[in-house]
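In what follows, a structure is listed as structure tokens, so that the remarks can point back to it.
Of the protein chains in this complex, one is absent; all others appear in place.
Chains here go by letter, A, B and C, matching the order in which they are written, and residues are numbered from 1 within each.
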Amino acid sequence: MLRTMLIAVAMVAGAAQPLLAADTASDPKAEFKAFREYFTSRFPKVALDDFVNGPYSMDEGLRKQWKAIDEFPPYEFAVDKGKEMFATPFKNGKTYGDCFPNKGIGIRQTYPRFDEKSGQVITLDVALNQCREANGEKPFDYTKDDMAALTAYMAFTSRGKAMDINIPDDPRALAAYTKGKEYFYTRRGQLNFSCASCHVQNPGNRIRTEVLAPALGIMNALPIYRSAWGGMGTTSRRLRTCNSQVRGVPLKAESEEYRNVEYYLSYMANGLPISGPGARP
Amino acid sequence: MRTRILIGLAVAASVAGFGAAALAASADDFKAAYEKAQAADKEAAALKNQWTTTEDELKKAKAAADAGKFDEAVKHAQEAEALAHASVAQAKAEEKLWPDAVIR
Amino acid sequence: MASTIRVRAIASGDSTQVQSLISHPMDSGFVKDSKGQLIPPHHIEVVEFEHAGKIVFTCLWGPAVSKDPYVKFTFKGGKKGDDLKVSWVDNKGQSDSLVAKIQ
Partner (left out) sequence: MGLLPEAPDETRRIILKSAVGLAALGLGAGAALTSAHATADAKAWPQDAFKQKSEADALKALYGKSAEPSDKVNLDAPEIAENGAVVPIAIASTLPNVTGIAILVLENPNTLAAAYKIPEGTEASVASRLKMAKTSKVVAVVESGGKLYTATKEVKVTVGGCGG
């Protein structure tokens, strides 16, 4: 407990002092516990399930605007479009539902998952394009439009379900998790920010006008309708925007690094409810 | 921590330094400076850590050269190179530094 | 093609609360595209809500109304199962309409 608090203090100060010798080995269970304890002790007033609401869990004024907007949220069109796409068969007569357990309904919380065949992390977005290609259809762009509509609908049917990410007993799965963790904590871009600089050290604080979301449960709300985009965006679109905001050149959508960091963060959110699709400033 | 400050200084110094570029640069001077910048940027790309500012300077350099303004083109190419070197240094330093930030 | 209009009209007591969202870019005319060209204004001008042959609400919108515009209002009357007609027209003469059931 004391150590967690010391780390918290060090991070608030913006100086990540090495309290321990550099250690890149991963112990997901212990890291999960420490991660959760960091956020719950730093934000004791935020209910655990509320972290998935990102900036709205941190700021009362924003929360009120969100509640007003959520009465009739702008992602409704995407959910409806995704539902229609789900119901429309491919040219070969198969549907998206045929590619997933339970016809694809209420399963978003099980992604990303580690695929033992390819040795890679498969996100829901990648699984959807694999489904299309397996049925003779062209893959969709990974950042918005059709892909955002499909994932919005799948998230919508999974709302409230607890994130359920598994790291199988396979050294490649642990390596993917570790690489995701490395990506999350590595500073990059001319501004020298890591994901953690904003979402571990400064959630609830404003960077210019935006209230930063806590890393805990940050993947649960995706995809999102973001007012600054004036439209929907997927996890990849969000990550690419994060990269350019710190003046880093974004990676390709659904690149290995992005899939791994989604794997790491989703595992950290295990047990927290799916809240996507979300609406964000 | 100290490594990061050093990177910061390196960027500041190299960016300040480009002002001293030789006057009346030629197309060849530009080509040489641009190739050096591209090589450094490629190294950053291999480390998946290009900076958008490097790309901006490369574009500005190219545009100035296309307009025949070689002094300006060389300046931008040199700045791009300095930024690219800084991004490479950042990526290499972070390979050792990131574990310090992990919540434990 | 799916309608551009979403309506939620709920009768409660002697009045009906209506919420509506319309899919529309609502381009203000002040924004440049990625090539630096101004995107010309393209926005809804008029939205009408009609119940039992009577206009119960009219929106007159300029380009400062948000993309995918939303509006909420309440009128007296209306009961479950009644029709509520929504129609809009924009500055390019495009339009859409929808008849929704009051819930």
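Definition applied: a contact is a pair of C-beta atoms (placed from the backbone, for glycine too) under 8 Å apart; a residue touches a chain by one contact, two chains touch by 3 or more.
Here the structure is a predicted model, which means the values were calculated and not measured.
*Asks:* Of the listed residues C:9, C:26 or C:84, which contacts the missing chain in the full complex?
*Replies:* C:26
*Asks:* For chain A, which positions touch the chain that isn't shown here?
*Replies:* Residue positions of chain A that touch the missing chain: 14, 61-62, 64-66, 68-69, 74, 144-145, 191, 197-198, 202, 205-211, 227-231, 241, 244-245, 247, 281.
*Asks:* Spell out, residue by residue, where the missing chain touches chain C.
*Replies:* Residues touching the hidden chain, for chain C, are 1-4, 15, 23-28, 30-34, 39, 45-48, 50, 54-77, 85, 87-89, 91, 93-97.
Just so it is clear, only the chains that are shown with their structure count from here on.
*Asks:* Counting only C-beta pairs in contact, which pair of chains has the most of them?
*Replies:* A-B
*Asks:* Going by average Cα coordinates, which chain is farthest removed from chain B?
*Replies:* C
*Asks:* Quick one: report the Å distance separating chain A from chain B, using the average Cα coordinate of each chain.
*Replies:* It comes to 32 Å between the two C-alpha centres.
*Asks:* Using the touch rule from the top of the page, what residues of chain C touch 2 or more other chains?
*Replies:* As it turns out, chain C has no residue touching two or more other chains.
*Asks:* So which bits of chain B are touching at least two other chains?
*Replies:* None at all.
*Asks:* Spell out the residues on chain C that touch chain A in their complex, using ranges where they run on.
*Replies:* For chain C paired with chain A, touching residues are 2, 6, 8, 19-21, 23, 67-68, 70, 72.
*Asks:* Help me check something: in the complex, which residues belonging to chain A touch chain B?
*Replies:* Its residues touching chain B are 3-4, 7, 11, 15-20, 22-24, 30-31, 34-35, 38, 181-182, 185-190, 192, 194, 196, 200, 244, 247-249, 251, 257.
*Asks:* Which residues, counting only chain A, touch chain C once they are in their complex?
*Replies:* 69, 71-72, 74, 76-77, 80-81, 84, 230-231
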